[in-house]
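The structure's right below; bear with me while I get my questions together.
Yeah, one chain of the complex is gone here, protein chain that is, but the others are all in their spots.
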Amino acid sequence: MGFLKKSPWILHYDGSSCNGCDIEVLAALMPKYDVERFGIINTGNPKHADVFLITGSVNEQNIQVIKNIYNQMGEPKVVVAVGICACTGHFFAECYNIYGGVDKAIPVDVYVPGCAARPEVIIDAVIKGLAVLEEKQKNMKKNA
Amino acid sequence: MEIFSIILYIILAPVAGGIIAGADRIITARMQSRVGPPIMQPFYDVLKLFSKQNLVVNRFHVDYVLCFLIFTVISGGIFFGGGNLLLCIFALIVANVFLVLAAYCSNSPYTLIGAERELLQMLAAEPMLLLTAVALYNVTGTFDISDMLKTTHTPFLYIPGVFVALSYVLTIKLRKSPFDLSTSHHAHQELVKGLTTEMAGPSLGFFELAHWYETILLLGLIYLFFANMPIVGIIVALAIYFVEILIDNINARIKWELMLKSAWIVTLILGVGNLFVLYFLSL
Amino acid sequence: MSDILKMCKTVVSSLRKKPFCQMYPFKPAKFYDHTRGHIKLDASKCILCSLCAKRCPTGAIEVDRVKGSWQINRYKCIMCIECVVACPVKPVKALAVENQYAPPMAKMEMEMFDVEVKKPAPKPAAAPAASTPAE
Amino acid sequence: MDWATFLILFPLIPTVLLLFTKKNYEAQKWIVIISSILIIAGSIGLAIQQVGRGGDFYYINAHAVNGLVVFGDIIVALVFLYICRNLPYKKYWIPLLVVVQYGLVIFYDLTGRMPEMSRYIYIDNLTVIMGLVIAIVGCLIAIYAVGYMKKYHHHHHGIEDRSHQFISAIFLFFFAMFGIIFSNSVAWIYFFWEITTLCSFIMISYSRTEEAKNNAMRAVWMLLLGGLAFSFGIIYCADTLKSLDLQQILTMKKALVLVPILLFCFAGMNKAAQFPFGNWLLGAMVAPTPSSALLHSSTMVKAGVYLVIRCSPILQDTAAGAIVAIIGGVSFLAGAAIAISQRNSKKVLAYSTIANLGLIILCAGVGTPFTLSAALLLIIFHAVAKALMFISVGSVDNATYSQDIEDMYGMVSNMPMLAVVMVIGISGMFLAPFGMLISKMAVLEALATRSPLFPPIVIFGGSMMLFFWTKWMGHLIAVTNKVPPKLNKEIGIEWIGLAGLAILTIVTVIIYPLIGEWWVIPMYGQCPMFSENIELTIGIMIVMMILPPLSFLIHWKNLVYTEPYLSGVNLEDKTKFLSSLGTSKEWSFKNYYLEKYFSEGKLLKPTIIFTICLWVLMFFMENL
Amino acid sequence: MPNRTVIPFGPHHPVLPEPIHLDLVLEDEKVVEAIPNVGFIHRGLELLCEKKPFQDMVLVAERICGICSLVHGIGFVNGVEKIMNIQVPERAEMLRVFWSELSRVHSHLLWLGLAADGIGFESLFMHSWRVRELVLDIFEETTGGRVIFDAIKVGGVKKNINKETLDRILKQLEKVEEEYRQIADVFVNDFTIAHRWSGVGLLTKEQAITLGAVGPTARASGLAMDTRMIKYGGYDKITMEPIVETAGDCYARALVRVREVYQSFDQIRQAISKMPEGGETEAKVTGFPTGEYFSRVEQPRGEVIYYVKGNGTKYLERFRVRTPTFANIPPLVQMLAGCDLADVPAIVLAIDPCISCTER
Partner (left out) sequence: MFESQEYITIKKEELLEKTAPLFKSGHRLVQICCTKLPDKLIMDYSFDKDYKFIDYRIELPLEGASLPSITGIYFAAFTYENEIHDLFGINVIGNALDFGGKFYRINETAPFNKVVKKEVKNA
């Protein structure tokens, strides 16, 4: 069943981003980019979501939050790290409070470059994530 | 014959409901200057939900949601099987109660508050639904839908106030802004996803499915106002749904107090008032 | 009454109008001259002076003079263009800004360019060093 | 001996026997169980006999005992005066109430002004149904009481154990109730009527605390007001109508009999705790729970509605009848509304009783056969479900020492069986396809054609009931992850009452078409919600009831358990989250009580004033 | 026994675009207590001044926040230019004004959208952001970035705008303003919006002063306070009056922002007309900063303060930012007490919280 591909619901969490990537994620939902064309809905609830868009890097305080949210998502799920903060930690990686990219906390499936990542790349990334999602679903079935 | 139409309802209602939901999403998107999803999108969504993991906080949760679905279907079955309208509405209420119980049993703060909000919404909306039944009874002289359909005059002409008031509370039942308080079916809100926060995968699928059944049932209720003119009835039902979409898009979500007050005032003035007028005219 | 319907005008008119949507993946993205997409290296021009690497505030560029490789980590680059400004090659710089953004990837890998090592390695850039505050 | 006579007199035996069983729980138990069985058997016997008779009514002449009733009146009056011996400050008008009413009645009796009559006991389908309700529900409560009282004294240390008296009062109550429903002489009814007042005093004041005494006293004087009206009615009957035969009175010309009938209705509605007299019933809460269960379900308040229903043929199509209906409607609305703001489970139940009785009174006031049969259904279902609710609340109280609904949160994890019983009870109160909902539907159907005033009342009140019942039910079924507190969970003999009533709640729903066919239709000619194909109706009911439990049996595959959504600040412990101050904090949830709109303080006063106005208006209109 | 419900609100929460955490104590739906918690975005980037040369700190400052990014750059360079005594060319100053007002428009439109979303007005959200995209187009055309612009540098600006482009921008602005007018009309007049905002989250003028509210939050409480009035940078050539509302509720805050957008349009036009033709866009920077200065500029959300202290090396001794949201948190606590649960997002959003600014 390829329905997963046709209706990926996203969840967005702002790790410690500067809002730059953050609002670009929202902008992708807006009329100009309108990702709902692909059935994407911003659910705002981890239990409903398939794709976890996370912006910003991981720090002491939000690492547990990110893990909690990730754990509350149902399989299959993919994680998209949006923006270079989420990928590598930007130059904030040198700061005392930053551990680095999101992969320090949870496994990441797609990395999106850019500071700030453009909505177009975010769309590309989600679409790329869908392939991973399908893959995971197949594995899930096999294991079941 | 009745059995036949019940089966037809059980099979076709989700299809029609899904298509209406899809059209709803497209129209909404267009109203927001977007392109919107394909019309079959709701089906993709629900089918996807059924292929997802069934995340639960505790298992009873799923059962209650399933009961919600079953009772909605029963209520629709009573309706389309030409049964008793009161019984149908009460079955719908039971369905709704099961939804609330599903939220309660999951024991998570946002769902609990969502449940409480849903109760407030029921408190606001149920009177008008039941009053509609009473009003239709006054016009057609029966609670049996099969008999109502045999009426020769148009109920709408006698009870336009009830019709308007019903359309008003329909906004609550269809979970549309400005009354989208308990589930946040559309935009975001303070309760995350309210009632449905803890539903995931299949149980959310049941919920959506039940919502489609419910939509068809409620549109059927609108149809009854034009029971003697099938075509007009269907057109008006769809028009009302369009108006609901429009209302959804031109309003912010209001707070429960205003919802309760306005719904009751509308029920009392338009609904009950209309009954009184009817009563005095027929004296 | 009209207060309730204030939004109606906008909503109904957008219903009539064409959607604002740019239809991105189906139609190519629209860029401006200044749009900062990604940094592109013209490997034939690069002299492996590593000025760009030194100037880069995020350390996205790594230059290996011996192996003759110029690598950029797209997942560190913030497109500040400092490297382009710093590149000493004249008249056309070895680095350029492309409008097209870098694509998302499933793995973070350095993007590598093989640069032919020019025989007489130029003096480690004494001249341009003055223009930037000394390291 | 006739079944009816048996039912009236037999309860006196356990009443007396029990008085000698102080602290002897075994003896209490057996006496109660055996007499209960006999009483239930009696009522069933009567019912079967009545079906066999084809639903006709018949009379019994018991002239011989008429003298005894006069004697009884005197004794009761003396007892009342004895109660008033140490009155609170400035309440001297309470004995005055006693003296005036009994003075009048006894004076008439002794001076022979009471007209002669021959038909003292009257039995028709209404009495049979009432008999069944009183016997079955009442006896189950009585059995429950035996177990309950033992535990009650377990955790109410300061109170002297007089449970034998308490249980004995229950049987005295049965005596009075059967008396009321079987008597055809208004003087007899009056005698039994006052005994019920007496019994409720005994029960309410049981704990002998200041509060209990005050509340009991309040109940007495409020109920005596009804008694006063009753005695005036009797005098009127005796003087003007020259008849005490209720059935005869009911066949007289409306204009003639309206005044006494209204007086009787006043008494009835007073007993049924309609506003403005709702207070005595609320005060009755302080008593041990079985007495609340008894007062609220099968006895006492039901005596009130019984009387109004009896009188309803006269009320039908009169302005006074309409006002009776409106008073019922107002009580219904106000009771339901106030119940929303209540946290104490017994108070919620009390207000819901007031509300439901209001609905019955509404039906009686309208008085068409259709509404009357709906009222009958209401009586049956309400009695069963309300009794069940009260006794289960009592058991919860015994186990957790709390009557607070909030403390019942997650009960299904702590005391699953009791929670299930309570859920059945609550469903019985408002959920389709259970009884109260069927009857509410019947009421709606019956009222739909009448004036457009009544259906909205039913609808709005019903919605408010939906609100408070559902939120209570939700609290019960929430599955918590908390470790259950150490509870005193032993429930012994009470299970007979609990399970019995729970089963009864379900069974009545399934067999209600039969009830309709056997007893209601013969009497009123029709029964709402009653179509030709009973089998189908029963089938639908059963299906609707069985589906939910069935769905609980489904074995879901691949369930994956997670923790609740807590905005991402979950902690290991599912009941806690990481708070703003960096500490772990427990999240909690309390129901909405909407006190801004529905609190007692906001609604009680206007309701009382409004209903008093209605009463005045009613009597006033009669004189026009 | 009060009926107290205790729930966590945030850090992850769909109505909050950014993580802020509140412990809410509710009675029915009334909030009786709300304790805020920040720190989910704390990066500690102030300390980067020890690792990055002061020119690069502009990049860091711009990445404090992606909404008010450009003005962060301006504020920071203002401080550095003051202590280094750099005279910025006038064209550069006017370009800075142009961009910072444009970014105010973009920020306010963004906020109007989010605030509409917070009260469940989804289509207004979409339409506000649709108009915002038109503004972003101008940004992308002039600076090459959509949200992070990298257009400011110590001593001037990095990008120049030529005449044709400016003319085109002026025309585009007409269009934006026209579209905006329609949306603003909804914000000002709509019934449901008034229902959700008026009387909600009250803050009196006295409270605004004592709790240190800044920006639109303060102005909506009747406090005529706009840091642009101290005429920093190019603002000495721009005429303006602070926009003030007196109601002190969420509605007033929205109105202030709605009107400020018009004001910004006006200032953009002023800046373009006062921009000298041609001329330098950057001054030469020599030497290293010494001395200290509290540079104050007006961000879309209010007054922001950059403290820069140089010690004669290329690294700054101390770089510190006090952002408007940080100053608005105590007023927020005040406003939240006694509101409805449904008002919580409305009130939190009414101060236009920018957590990444707040926590840096």
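Some observations on this one:
We just call them A, B, C, D and E in the order they show up, numbering each chain from 1.
The rule is short, and it goes like this: contacts are C-beta pairs under 8 Å (C-beta built on N, C-alpha and C of every residue); 3 or more make two chains touch, one makes a residue touch a chain.
This is a predicted model, so every value here is computed, not measured.
In the whole complex the chain that is left out makes contact with A, D, E.
Note on the undisplayed chain: of the listed residues E:58, E:329 or E:347, the one touching it is E:329.
Across E:129, E:251, E:293 or E:315, the residue that sits in touch with the chain not pictured is E:293. Of the candidate positions D:539, D:582 or D:606, contact with the unshown chain belongs to D:582. Panel shows chain D; residues 580-582 of it touch the chain omitted from the view. Remark: the residues of chain E touching the chain excluded from display are 37-39, 42, 44, 46-47, 78, 82, 209-212, 225, 227, 229-233, 235-236, 292-296, 303, 305, 307, 309, 317-318, 320, 322, 326-327, 329-331, 359.
Where chain A meets the omitted chain, the residues involved are 59-61, 96-97.
Here is the rule we go by: only the chains that are shown with their structure count from here on.
Shared contacts of chain A and chain C, meaning chains that touch the two of them, come down to B, E.
The set of chains in contact with chain B as well as chain D comprises A, E.
The chain pair sharing the most C-beta contacts is B-D. Relative to the C-alpha centre of chain D, the farthest chain centre belongs to C. Chain B has its Cα centroid 34 Å from the Cα centroid of chain A. Per-chain Cα centroids separate chain A from chain D by 60 Å. The residues of chain E that reach two or more other chains are 5, 7-9, 11-15, 29, 52, 59, 63, 121, 123-124, 126-127, 130, 133, 145, 148, 190, 192, listed in rising order. Under the contact definition stated at the top, the residues of chain C that touch 2 or more other chains are 4, 6-7, 11, 14, 19-21, 23, 57, 78-79. All chain pairs that count as touching, in label order, are A-B, A-C, A-D, A-E, B-C, B-D, B-E, C-E, D-E.
Within the complex formed with chain B, the residues of chain C that make contact are 4-8, 11-12, 14-15, 17, 19-21, 23. Put simply, chain B touches chain C in their complex at residues 27, 29-36, 246, 249-251. By the touch criterion given at the top, residues 3-4, 6-7, 9-11, 14, 20, 32-36, 57, 78-81, 97, 133 of chain C touch chain E in their complex.
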